[in-house]
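What follows is one structure encoded as structure tokens, with my remarks underneath.
Part of the complex only, each chain left as placed.
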Amino acid sequence: MVIIMRSGASESHISTVRKEVEARGFEVVENRGKENVVVAIIGIIDTNQRQPLIDHFSQMDGVERVTPITKPYKLTAKAAKIQTKIHVGDVEIGNGRFVVIAGPCALESPEQLMSAAAGVKAAGAAMLRVGIYKPRTGPYAFQGMEEEGIEIVHGLKGEIGLPIVSEITRPQMVEKMSEVVDILQIGARNAQNSDLLKEVGRGVRPVVLKRGLSMTLDELMQSAEYILSEGNPNVILCERGIRTFETATRNTLDLGGAAYLKTVMTHLPVIIDPSHGTGIRELIAISTKMAVAGGFDGLLVEVHPKPWEALCDGPQSLTIEKFGKLMSELKRIAPVFDKAI
Amino acid sequence: MVIIMRSGASESHISTVRKEVEARGFEVVENRGKENVVVAIIGIIDTNQRQPLIDHFSQMDGVERVTPITKPYKLTAKAAKIQTKIHVGDVEIGNGRFVVIAGPCALESPEQLMSAAAGVKAAGAAMLRVGIYKPRTGPYAFQGMEEEGIEIVHGLKGEIGLPIVSEITRPQMVEKMSEVVDILQIGARNAQNSDLLKEVGRGVRPVVLKRGLSMTLDELMQSAEYILSEGNPNVILCERGIRTFETATRNTLDLGGAAYLKTVMTHLPVIIDPSHGTGIRELIAISTKMAVAGGFDGLLVEVHPKPWEALCDGPQSLTIEKFGKLMSELKRIAPVFDKAI
Amino acid sequence: MVIIMRSGASESHISTVRKEVEARGFEVVENRGKENVVVAIIGIIDTNQRQPLIDHFSQMDGVERVTPITKPYKLTAKAAKIQTKIHVGDVEIGNGRFVVIAGPCALESPEQLMSAAAGVKAAGAAMLRVGIYKPRTGPYAFQGMEEEGIEIVHGLKGEIGLPIVSEITRPQMVEKMSEVVDILQIGARNAQNSDLLKEVGRGVRPVVLKRGLSMTLDELMQSAEYILSEGNPNVILCERGIRTFETATRNTLDLGGAAYLKTVMTHLPVIIDPSHGTGIRELIAISTKMAVAGGFDGLLVEVHPKPWEALCDGPQSLTIEKFGKLMSELKRIAPVFDKAI
């Protein structure tokens, strides 16, 4: 529920309203628009509590109107639900843990897969990420091992011993992919592919939804709503950098926006992808530490046994060794932020 | 073929190279990079001419190296082919005509379809645009009439008497949609959906490919290359506004970029969509006149019999009457730019 | 004055309001916000007419409230005044003429100045542009001839025989510069330098105010308001390209935004700078034709006798010959848009 203050409402009116809300045991977030100040009530409101609250606050000085949360993402919005926790195997995302999902951009061979899996597992990763289908900018770039890759992962799943996250690009693949992977990823290019969003929404697997290159947080919430509204509540949002005028880094990692997303907008877990977010190997450890300090729910990071031989994203992939160093640093700093690794 | 000048090459060296190229009957375009000046040779080069040219220019003063056009879009690039001309019914796109494609954002009913079709046809439109599938930002917005819509268009095709342009959103729909519409449109949200791009590339219908919200011209060329590389040469590129910091207009219509696309980058026809490009009814006539002056190949514009009842994009749709006025203005000004309407 | 419709007001309510406004002889512009439709009344409203209008429209169905134009730019806003016309010598800007201001990026020598002036004058330019002070990105780039340049221009003013436009960068230079140049230009980097804006606002010379690299149209209006509010009404706004993610062109020339600025926002003349707006010589003629078709008031274009020897902006400067060709084209097409050159 949000309380829209009159344009020109005094700060004392606004703070009185805040206090009143907090007195009822709710958290408050203030949004300042050009015209109005909006006081957002964070937390769940029992349906029978709703009307009395509307009546009460509508009459307070400086209040223009009180409205339930806006429609476009009623299931995804913070006010709709307490924090979502997603269980995959014995891993829980959305609670006190900083879940590290690591692995190569693309599956290249059974050997590469196993050496990557063994490496990230030994270093303490919670899940393995690996690309089977690779949507690329141009037709002449490596497009992934596709069907053959599915067979490889299927055959090695037992040995890998980690939950697997992999990207899906076509609605008709949801069922087959769901048999071999534990979490379906929707990439930046497909973040507004509504047919695909609806289909994973009807599926049984949790979904990592990446923010599109130039997607507002509002639009990301609406894409998530496509999935939730089809019945699948297990969505993890991923900030992976947006496109701006700055080109020193591959993208601009919007950590402030992601913090707003997690703190104000939604009850869904939010994770960070520093590999695509910066595109520069040297910045990944720093960005990851900032992600832990920001209170996010996890990490999606590219790790490759031999980045210099990688068929994609080599320059932004960590070696197993560098990843190991990063993991021990994370274990050292996470407790200060009440996070487990 | 492009001639890369040495960093620091003198302007006289550059102009000598230009003259040499022009002396051989080629057009020239200069691109200035941070490091190097690149002299691009525009026009077709016979394969047996290629090596001699490379040898000749490589030896000239100030030249660093000479290379055939870069791989990522070898079929789409200007140098690959003379101007592409696409025939749909008796309409030709890519030649001297400014092809006006007009109609409602979405099909709403048989009556609405026929009144829109009759209206734009009477005003002189060359083709009808109408949305059967509407990919929307959120799940609660009208998603189009879908299957039912296909039946309606199928039944009325004869009466409409104009070629029809309509958006496609799923690979598996290409065949069915191709039976009822004359040109398949790929929207901004799917502009990097490689599965869809490949599938229309295997199809029989020409394709209008819209530029994504934050797609560089280079990426648009690569998306087009997906289609061409599958065998379909009939692609029309559409500038429909990009996302920037400016919000006074819905998007920023990149007419300068579109001019670069048509003049320097590609042999494919380029059309302009002022409806999405500005999002403001009052700017559509002005933007359209600028598109004619810019030498583009056509227009994709939203026209609705009753914009105030439209299920989508009402605010940016022209009435039949306003569209009629625009058409007569276009007929008046087009000849000055050697264009037919 | 603007009429804010209630969120969810029906299209028939909106059109009734429009008709009522038009019936009173006013032009109307509709702005569609996320929440509300705003019907803006364009044209001057006598003070004694104001309250009756507010009372009348406030009571109509679907109207939320009626407000006089928003404060931040009450002098610059369209509603404040009829079209501003600025006289410089025998040139009038803001009326039926497309005023071409041409010349070199920077003054380099008396010879270069005279050959440029003679060339653009012969080709039919209305004014000469030339940079005496050049604010540059870095300290090691040519910063202009500065004081020495002022002397040169002062000495040759008589022979030049064209009004001169030149950039000013410091408040304390306004008086001295005003003695030698006819129009003071404020560049993109100083577009929000409020001390400089106030000072030229107290000066006697008309001002060309360029839009900053990432300035919204709203902010550009507020910068203009700095000048008008100090008493100088003679301001010309210049669109010169904004910074976006696209790098194929040097900047993104926002012709749609400029059209919104001129049509909806302000009574000040609006001109276009295709040289900085695209940064590519090959696009200048096309962009200029689009500017004429867009109904703008003029052009600011870089022309240099020998671009390959220019100390700045050579790559985007036209030769005198190319500029001559462009001028004859403009003379041919301008009449179709009721413009004189």
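Letters A, B and C mark the chains as written, and numbering starts fresh at 1 in each.
As a working rule, contacts are C-beta pairs under 8 Å (C-beta built on N, C-alpha and C of every residue); 3 or more make two chains touch, one makes a residue touch a chain.
Predicted model only: the values in this text are computed from it and were never measured.
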Query raised in the report: Which total copy number does the whole complex reach if 3 copies are given here?
Result: 4
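Simple rule for what comes next: only the chains that are shown with their structure count from here on.
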Report summary line: Comparing each chain's Cα average against the average over all protein Cα atoms, the nearest is chain B
Query raised in the report: Centre-to-centre on C-alpha atoms, which chain is most distant from chain C?
Result: A
Query - Geometric centre distance via CA averages, chain B-chain A, whole Å - result: 34
Query raised in the report: Using mean CA coordinates as chain centres, what's the chain B-chain C distance in Å?
Result: 30
Query - Residues of chain B touching at least two other chains - result: 214
Query raised in the report: Taking the complex as given, what residues does chain A use to touch chain C?
Result: 214, 243-245, 247
Report summary line: Contacts from chain C onto chain B in the complex sit at residues 10-12, 14-15, 29-32, 37, 214, 216-218, 241-242, 244-249, 252-257, 259-261, 263-265, 274, 277-283, 286-287, 289-295, 307-309, 314-315, 332-333, 336-337
Query raised in the report: If you look only at chain B, which of its residues touch chain A in the complex?
Result: 71-73, 135-140, 143, 169-172, 189-190, 192-195, 198, 213-214, 219, 222-223, 225-226, 229-230, 243
